[in-house]
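Only one protein chain is missing; all other protein chains are in place.
Chain IDs A and B follow the sequence of writing; residue 1 opens each chain.
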Amino acid sequence: MFAISNASGGYSESPVIRKVALTVEKNEVVAILGRNGTGKTTLMKYIMAMLPVSAGTVSLDGKTLPEKTAGRVKAGIGYVPQGRFVFPRMTVVENIAVAAVACKQNAKETIESLFSDFPLLSQRAKQLAGSLSGGQQQILAMARALATKPRLLLLDEPSEGIQPSIVDEIAEMLLSLNQRQNMTILLAEQNLDFSLDISSRAYIMDGGTIVQSATKQELMSDKKLLQRLLGV
Amino acid sequence: MSSVAILLIATLGLAVIFGLMGVINLAHGEFITFGAYAALLASGWGLPFPLAVGFATVSMALYGVLVERLIIRHLYNRIFDTLLATWGLSLVMYQAVVLTFGSVTPGIGMSPANLSVGDYSVSWYILFLILVAVFLILLTGLILTRTNYGMMARAAIQDSTMASAVGIESGRINTMTFALGSGLAGFAGAILLPAFPATPSMGFAFSIKAFLLVVVGGPVTLTGIVSSGGALGTIASVVANTWTTVLGDIVFLMATMLLLRIFPKGISENWRIKL
Partner (left out) sequence: MANKTLSRQQNFWLAPVAVTLVVALLSFFIEEYFAYVATSWLIFGLLGLSLSLMWGRAGLLSLGQTAFYGLGGYAGSIAAINFSHLTGNTLIWALPAGAAAGFVSAALIGGIIFYGRMGPLQATILTYVFTLLLWSVAVSFTTEIGTAVIGGDNGLANIPSLKLAFSKDAADLQVKEIFLVVLFISLAVYLALRYFVSSPFGIIIDCIRLDSVKTEFLGYDVRFRLLAFFSVSGSVAGIAGALFSLWANYLNPSVFSVQEALLVPVYVLVGGLGSLTGAFLGSFAVGGLSFWLGGGVAGGQTTLIIGICLIVTVLFFKKGLHGGAGVLLSYFKKKKESINRTAKVTDLAFGEKSLDFLTGHFLDVSPLTLATSAVTKTFGGVRPVNRVSESFLPGKVRCLIGPNGAGKSTFLRCLVGSHKIDSGKITLGEKNISRMESYARVQSGVGIKMQVSQVFSEKTVLENLWVAAYSKTGNMKAALSTAKGMLAALKMEQRRHVLAGNLSHGEKQWLDIGMVLCLRPAVILLDEPAAGMTDEEAKSLSSLMRFLAKQLTVIIVDHNMDFVRSLDADVIVLHQGEIFARGDMQQLAKNEKVLDIYLGRRKNVRNI
């Protein structure tokens, strides 16, 4: 359903990611694993057309995606960035509504349905997003991405810097998204347990390229591989 | 009070453009001038004053679209280049006014008697401007909070990368923002006409103070300029009324320097409010 091929790119002429290829099937949850600095975030930005320098193709349902970030979002890719980046001087409602209207969705309906999925947000509807805690912002960033009615949801380190209880909640939310609403999910993670909780298979990145692809079972049984992956 | 109101009316367009696009439009003063002449032109055709003001606002908004497409768009994220290009634009616009209407210093006024407000004197008109200022600020606030455009524009300036990552097309939004700001400038020129007769350099006098208010106001533009305008305008007009206008200006500038010294990034740098 979703495919990247021959992807290279970075912030200057020296590429950070090199010749990356991967695919995600419909209704799958796929993780990209790797330590800090192996190029996971850059790959995510590559998919969103946010890199100054890039080459290669990204396609969704067989169609090559547009060149511009906004176009890719409208084509059906929802993005939750590393570090959340909610709009700090807008309320929770506005954060969601702005994404909905930008993608020609009905703002009211979108907000109602997301608030029923994320009751935590509805309690804080009128609060400025900048005053939420990190975990709450993460959930808001997810809701915001969902407001664009994506077919594929990208999450960049959704568990980073978030207290364990909320990480648990987020994992649950993602699982239910996948199982009940058939959402296809691609996430970049450093946190192995979190990723294995929700994904069915994973790509492992190192040095800006994918070095291995493995199913959940393989990863859980091969401890050596895991140790090498996390280096601890 | 009224001088603060006039200051704010003249500043609002610039503030909208700076607050939502991060662009400082040095031709803002000439946009005001154009607005004033547009209103004159329209009332020359026999339109009543309120319609003439409307004409000035709309035509300046369209002009703003043109300017954004032709110049501003190509200079995003090059703030100092934008500064210089808009200054070039201000020279061109100034000269265009001089060539078309002549540089008559007394200016072409519009006596308030012609207005729909009836036979109120100018001082009444200036009081009326206070209402206009309040109305205008509320209206701008509503546009920015209640409309889809307003939300998208605020998202775009708060985090442009993320804005495009939720599907906002910043190009279109910026065109609309520039049009809104230009329209507000046009409106200012027209509505101030009964109190400040049109001359080619009328806008310039406003634009310097407007410019300073916006920078001192800082990132939360709307409340920022209301506070900086309130503070600076009040101090300056008190001094001007007690002593001389020149001293008023000097105090205005001194206060600006002082505020910049205390708040190097603008007074609203750490405010946690929407607008």
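Just so it is clear, a residue touches a chain if its C-beta (ideal position, glycine included) is under 8 Å from a C-beta of that chain, and two chains touch if they have at least 3 such contacts.
Small disclaimer: the values here were computed from a predicted structure and weren't measured.
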Candidates A:A21, A:V53, A:L120 or A:L196 - the one touching the absent chain: A:L196
Touching the absent chain when the full complex is considered, from B:V92, B:L142 or B:V238: B:V92
Missing-chain contacts mapped onto subunit B: 26, 71, 74-75, 79-81, 83-85, 87-96, 98-99, 204, 208, 211-212, 215, 244, 246, 249-250, 253-254, 256-257, 260-261, 264-266
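One rule holds in what follows: only the chains that are shown with their structure count from here on.
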Distance between the centres, which are taken as Cα means, of subunit B and subunit A, whole angstrom: 42
Subunit B partner contacts - residues on subunit A that touch it in the complex: 48, 50, 68-70, 73-74, 79, 81, 85-91, 94, 97-99, 101-103, 107, 128, 130-131, 144-145, 147-148
Contacting residues of subunit B [partner subunit A, same complex]: 148, 151-152, 154-155, 158-159, 161-170, 220, 272-274
